[in-house]
Structures are given as C-alpha cells and as structure tokens.
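Every protein chain of the complex appears in place save one, which is left out.
Chain IDs A and B follow the sequence of writing; residue 1 opens each chain.
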Amino acid sequence: MTHPIIDDVVGRFDDVAHEMSHGQDVAHVPRESWLAFATAARDAGFEVCVDVTAVDWLRARPERYQVVAGLLSMEHRTRLRMITTLDREDPVVDSLVPLYPGTNYAEREVYDMFGIVFEGHPDLTRILMPDDWEGFPLRKDFGVGGVPVQFKESHQVS
Amino acid sequence: MGDEKITEEVDIWVAGTEEPQFSPTDEGSQEIARDESDYRLREQRGSVVDDDYELDDGFGEDDERMILNMGPQHPSTHGVLRLQIELEGEVIRRTKPIIGYLHTGMEKTAEQLTFGQGPTNVTRMDYLAPFHNELAYSLAVERLLGIEVPPRAAVIRVLMTELNRVSSHLVALATNGMDIGALSIMTYGFREREFILDFFEKTTGLRMNHNYIRPGGVAADLAPGWKDDVGHLLTYLPPKIDDYDDMLRHNPIWESRTRGVGVVTAEEAIAYGITGPALRATGVDWDLRKAFPYSGIENYEFDVPTGTHGDTYDRYRVRIEEIHQSLRIVEQALELMPKGDFRVDDRKVTPPPRARIDESMEALIHHFKLFTEGFKVSAGETYVAVESPRGELGCYLVSDGEAKPYRMHVRAPSFNNLQALPIAMADSLMADTIATIASMDPVMGDVDR
Partner (left out) sequence: MAATPPGNLMMTTVDRAARWARTRSMFPATFGLACCAIEMMASGAAHWDLARFGMEVFRASPRQADLMIVAGRVSQKMAPVLRQVYDQMPDPKWVISMGACASSGGMFNNYALVQGVDQVVPVDIYVPGCPPGPQSLMHGILTLHDKIMSGEIDN
C-alpha cells in the first residue's frame, strides 16, 4: 500500500522510522533531520504541505511535544505524515516555510497555541490570540478557562 | 512620550439625554488628543502598524504610501478579517491579513467533549458547510474505531454534503455579487438557499449547524416524502442557476470587474497549499472526491470543473459549474438510495432506537452510557480529509483510549486560502480587493476556529 516514493525517501535517512497508522504512512523523523527530510520529500514529489500541527503529551510520554506535518503528492496521489518529538525544555524545530510557503500561518498557530518555536520562520508572532496574551492555550497545563455555570457539575461523569 | 497628559477630553453626547449606564471608554468618545501616547489605542485605530512592516530604505518624505486598516468590522470582509494595506495612491503594494478575531478555542473545547458530542463543536467551524465538518470528524472517529457505516448512511451523507455544497456556493455567489455591486444577486442567492434549508430543517431539525452526521452513521433517517422534496429541488434549482448566468455571465460590468482580477497562478497555489475552487480555477485538476474517495463517492458520475486563468471570473465559473455537478450527484443519490440501517448496528457506538429503551434493560443502559460517558476509542492517530466547498477540510484526531479526544485539529481550507490574498492583491486596485476576497470565499469561523 505504501507508495514507492515514500520508501525511497525514507530509505535515504537511517534515523527515520516508518510505520503504518490505520492505513496511512507515518514517518517518525528526529528533530535534526526535519528540514532535510522535508526537502527530500518535496524533491521526490510531495508538492504540497497540507498542514503543520502539534500535540502536547505533558506527562504521558517522555518527550512532551510532537510536531506533525502532513504532506501531499498530487502527482502520485499519496499522503505522508511526518512526526517529530520535542522535549519540554527546549521546544524548537526548523521551520518549513522556506520549502512550503503555505505553512506560514500554520506554524504561527502552533507557536501561538503551544509555544513551540520555529527557527527560520519570517514572522513568528501570535496569530489567533491577542498580541499581549500570556500563556499558550492548547497546552495541557493551560486550563479551559471557563466560567462557573449553574448545574454544570451535575452531568459530569468523568 | 511624556508622562504628563496633554490630552483634552471632550465628552460629546447629545444634549438632553440622561447619564448613560455604561460610561464610555476612551476608545470611541470624541477625544481631542494631541498625544496619542496609548500604544494599544493607536494600534487598535490602525495608525500604528506593528509587526514586520519595515518600510523600505528608499522611503522618503514625499513618498505617497499610506497604510490603511480595513476591518475587522467591515461589510465586505466576509466576517471579521482585518487587512492592513499599504497603498500607493489607489494601488496596493503590500497586504497583511490579521486574523484571530473569531477564535473560539474549539480545539480546546473538543478535548472536553466526548466523541459523540464532537460533531456539535466541529459543525460550527465552517458554518456555511456544516455537514462537511461533521463528515471529516466522523470519518476520522470511524477510522480509529475501525467501523464501516452501512450503505444507506453513506448515501445519505453524500446527499446531504452535496446539497450543502450547493447552498454554500449560493452564499458565495450572493456575497460575491453583493460586494461587487450586483445587489440583486444577494436576494436571489439567499432565496434559492431557503429551499435547500427547508429540506435540511425537515431532515435534521435545524437550518444550520445540524448535528446530523455522527460517528457511526447519521442521527436520524430521512423524513418521509424526502424523494418528492429532493425531486422538487432538482427541478426548481437548475433554471434559477441559468438565470444567474443570464444576469452575470456575459454582463460587461461583471466581466470587467472580475476578469484578470486577483490572479493566482498554479505554482503559487500549490506552493501555498491552496485547495478547492481557488486551486481548480488555476487549471489544476485536483478534487479529493476523485483522488481519495470517501463515503462511496466513487460510485457517482460527475465532472470536476477547472478554469484557466486563476482570476476571479474563473473562480466564479468554477463554482457555478460545481453547483450543476453537485445537483447531478444528488440526482444519482436519489435513485441509488438503498434500504437499510442509517447507522451502524454496534450498540457500543450508536444509541439504540428510542422505542427499544422501554422494552430492554440493556438498551437503557447502553443509551445511558453513551450519552453520559461516551464510547471509548482505541489509542491512535489519524488524518481524514474531505472536499468541502472551500477546499481540503481535514481532521487530525489523536486518541489515547479515553472517551474524549486527546487532540483534535481541523485543517481548515480558508486558513490556507487566506495566505494567497497578499499575492493575489499585489499591485491591484483597492476596488479589486473586495472582489478578490469575496471570490476566495473565506469563512472566518474556519480560519480562526
């Protein structure tokens, strides 16, 4: 099921692990090879970077953050997902903007919501929250921020 | 920036009115201020442009460049989009869209809601195509659960999403026309949409933001008499769409306002990750319904319209043709509709029919557990994308074995399509801006989530 170009790109890096997740190709790329792997993928035929997002594992995993980038090849009709892990002290990763200009806003959103810094991004500022907002909302240690509502506790089961 | 205030506040109110309950802030009342030392105020009013607006070195005193702030409250920006435009006379040199004025924290809310409640949250993102949001989310959950919906549910989903595509394109056409000045299109577009919304209300209970497509199938079966309703839509709509062609297609004013305006080339579109009608108008034949089919859409015959120049006129033509193709799919769905269940039979995922609750204790317990605790989804992550009227709408879902998603991220098509605005608007006139934004059809709920 895996397209040959994916095997080809993954084969060029010996620190990249490839797995299938519910029928989709996922490449686990270490942080140092992030930009190099993306460049190789783009040259192999992945013209579009669909999205860049992140997951905060807080204490469930040793490495706190995962940055996920989705790639799409229109020519070969296949998708590839790149996942890298970042630790809690130093969440920095290379920016994909020089390769795929369309990831500009997505990386700003990840910075805004998680505090992950993208090196090489032309304008890494807050995009969704006000400029003077403190905190990174989608981190697991940032509360939901709701107001107390009458009777809300009555139907909370978990 | 002195500390002493040299401002002179003059509170101007209409004489004779009583004291307002809420005292006015500094921001709106007539304030004769010599020194706008409040930085936030200046930023709010747009007289200071922060961030990366470095003026070029050759910027002298007699340069005619002006920075204009458009929005967020503006009739033509399709919601709360703010643009900072650097103008030289009437020509736009640079643009910076500023978004975030509708940020609702939906991804954070999704972590508090169960998988069954997820569609209520997701459906309000792209509020003009709510079925598509629900479909992307439900497909992602079903993929993690490893279940397949029954054939009738798949066909119902196709029927509803294609009708939704028609209603969304009608709104796009209506607002596109209204922004350019063809005011009558606004009333006609919304009139046609009302008939489609009537059908939605009959089936799902709501005109918009229906919580209908859920993991496991759909919430309820189609209402009795639906064949007549859909048949009526299929006979009523095509002549009206042809009426719009009579009004706009060869209209010299429309053509001169839209041809060659807001051009995006195919290379730029692919580099910026633009999908949907904006991409197809540049000539790239890419539609997720053909490339990665979902929900049985490969069984239907339909074409994917493309344009050539990537300008506003081509985007408008692509949308009109897509309406015709969607009606074609609806006609096939009408004939193909199989009998059967409208949701998967697995009682751990979908609630039992209401009548069974009176009879069986198990049904009661299942119902209770499903609506309080929700069903647990095995750990994993997946990404599913559907073709919404704006482009690729994807849902990246991470579960850790609990009844609520660990992380849900929606890849919004309008978020990426907005990145094309600065390139589409460069070196164009101010009036063309409005036409370009309208033809890109951003929905700010999608952009800001």
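Going forward, a contact is a pair of C-beta atoms (placed from the backbone, for glycine too) under 8 Å apart; a residue touches a chain by one contact, two chains touch by 3 or more.
In this text, all values refer to a predicted model and were calculated from it rather than measured experimentally.
*Asks:* Applying the definition given at the start, please give the residues of chain A touching the unseen chain.
*Replies:* Given the touch definition above, chain A has residues 128-130, 133, 137, 142-147, 149, 152 touching the missing chain.
*Asks:* Spell out the interface residues on chain B facing the chain that's missing from view.
*Replies:* Considering the whole complex, chain B reaches the absent chain at 13-14, 17, 20-22, 24-25, 27-29, 44, 72-75, 79-80, 100-106, 108-109, 120-121, 124, 127-128, 171, 186-188, 190-191, 193-194, 197, 207-209, 444-445, 448.
Methods note: only the chains that are shown with their structure count from here on.
*Asks:* Residues of chain A touching chain B in their complex?
*Replies:* Residues 21-24, 47-51, 53, 55-56, 60, 68, 70, 74, 77, 79, 81, 100-106, 109, 113, 122-123, 125-132, 137-138, 144-145, 155, 157-158.
*Asks:* What residues on chain B touch chain A, complex-wise?
*Replies:* For this pair, the touching residues of chain B are 40, 50-52, 99-100, 103, 105, 107-109, 112, 143-144, 146, 270-274, 284, 286, 291-292, 372-373, 380-383, 385, 392, 394, 396, 398, 400, 402-404, 406-407, 409, 411, 415-416, 418-419, 448-449.
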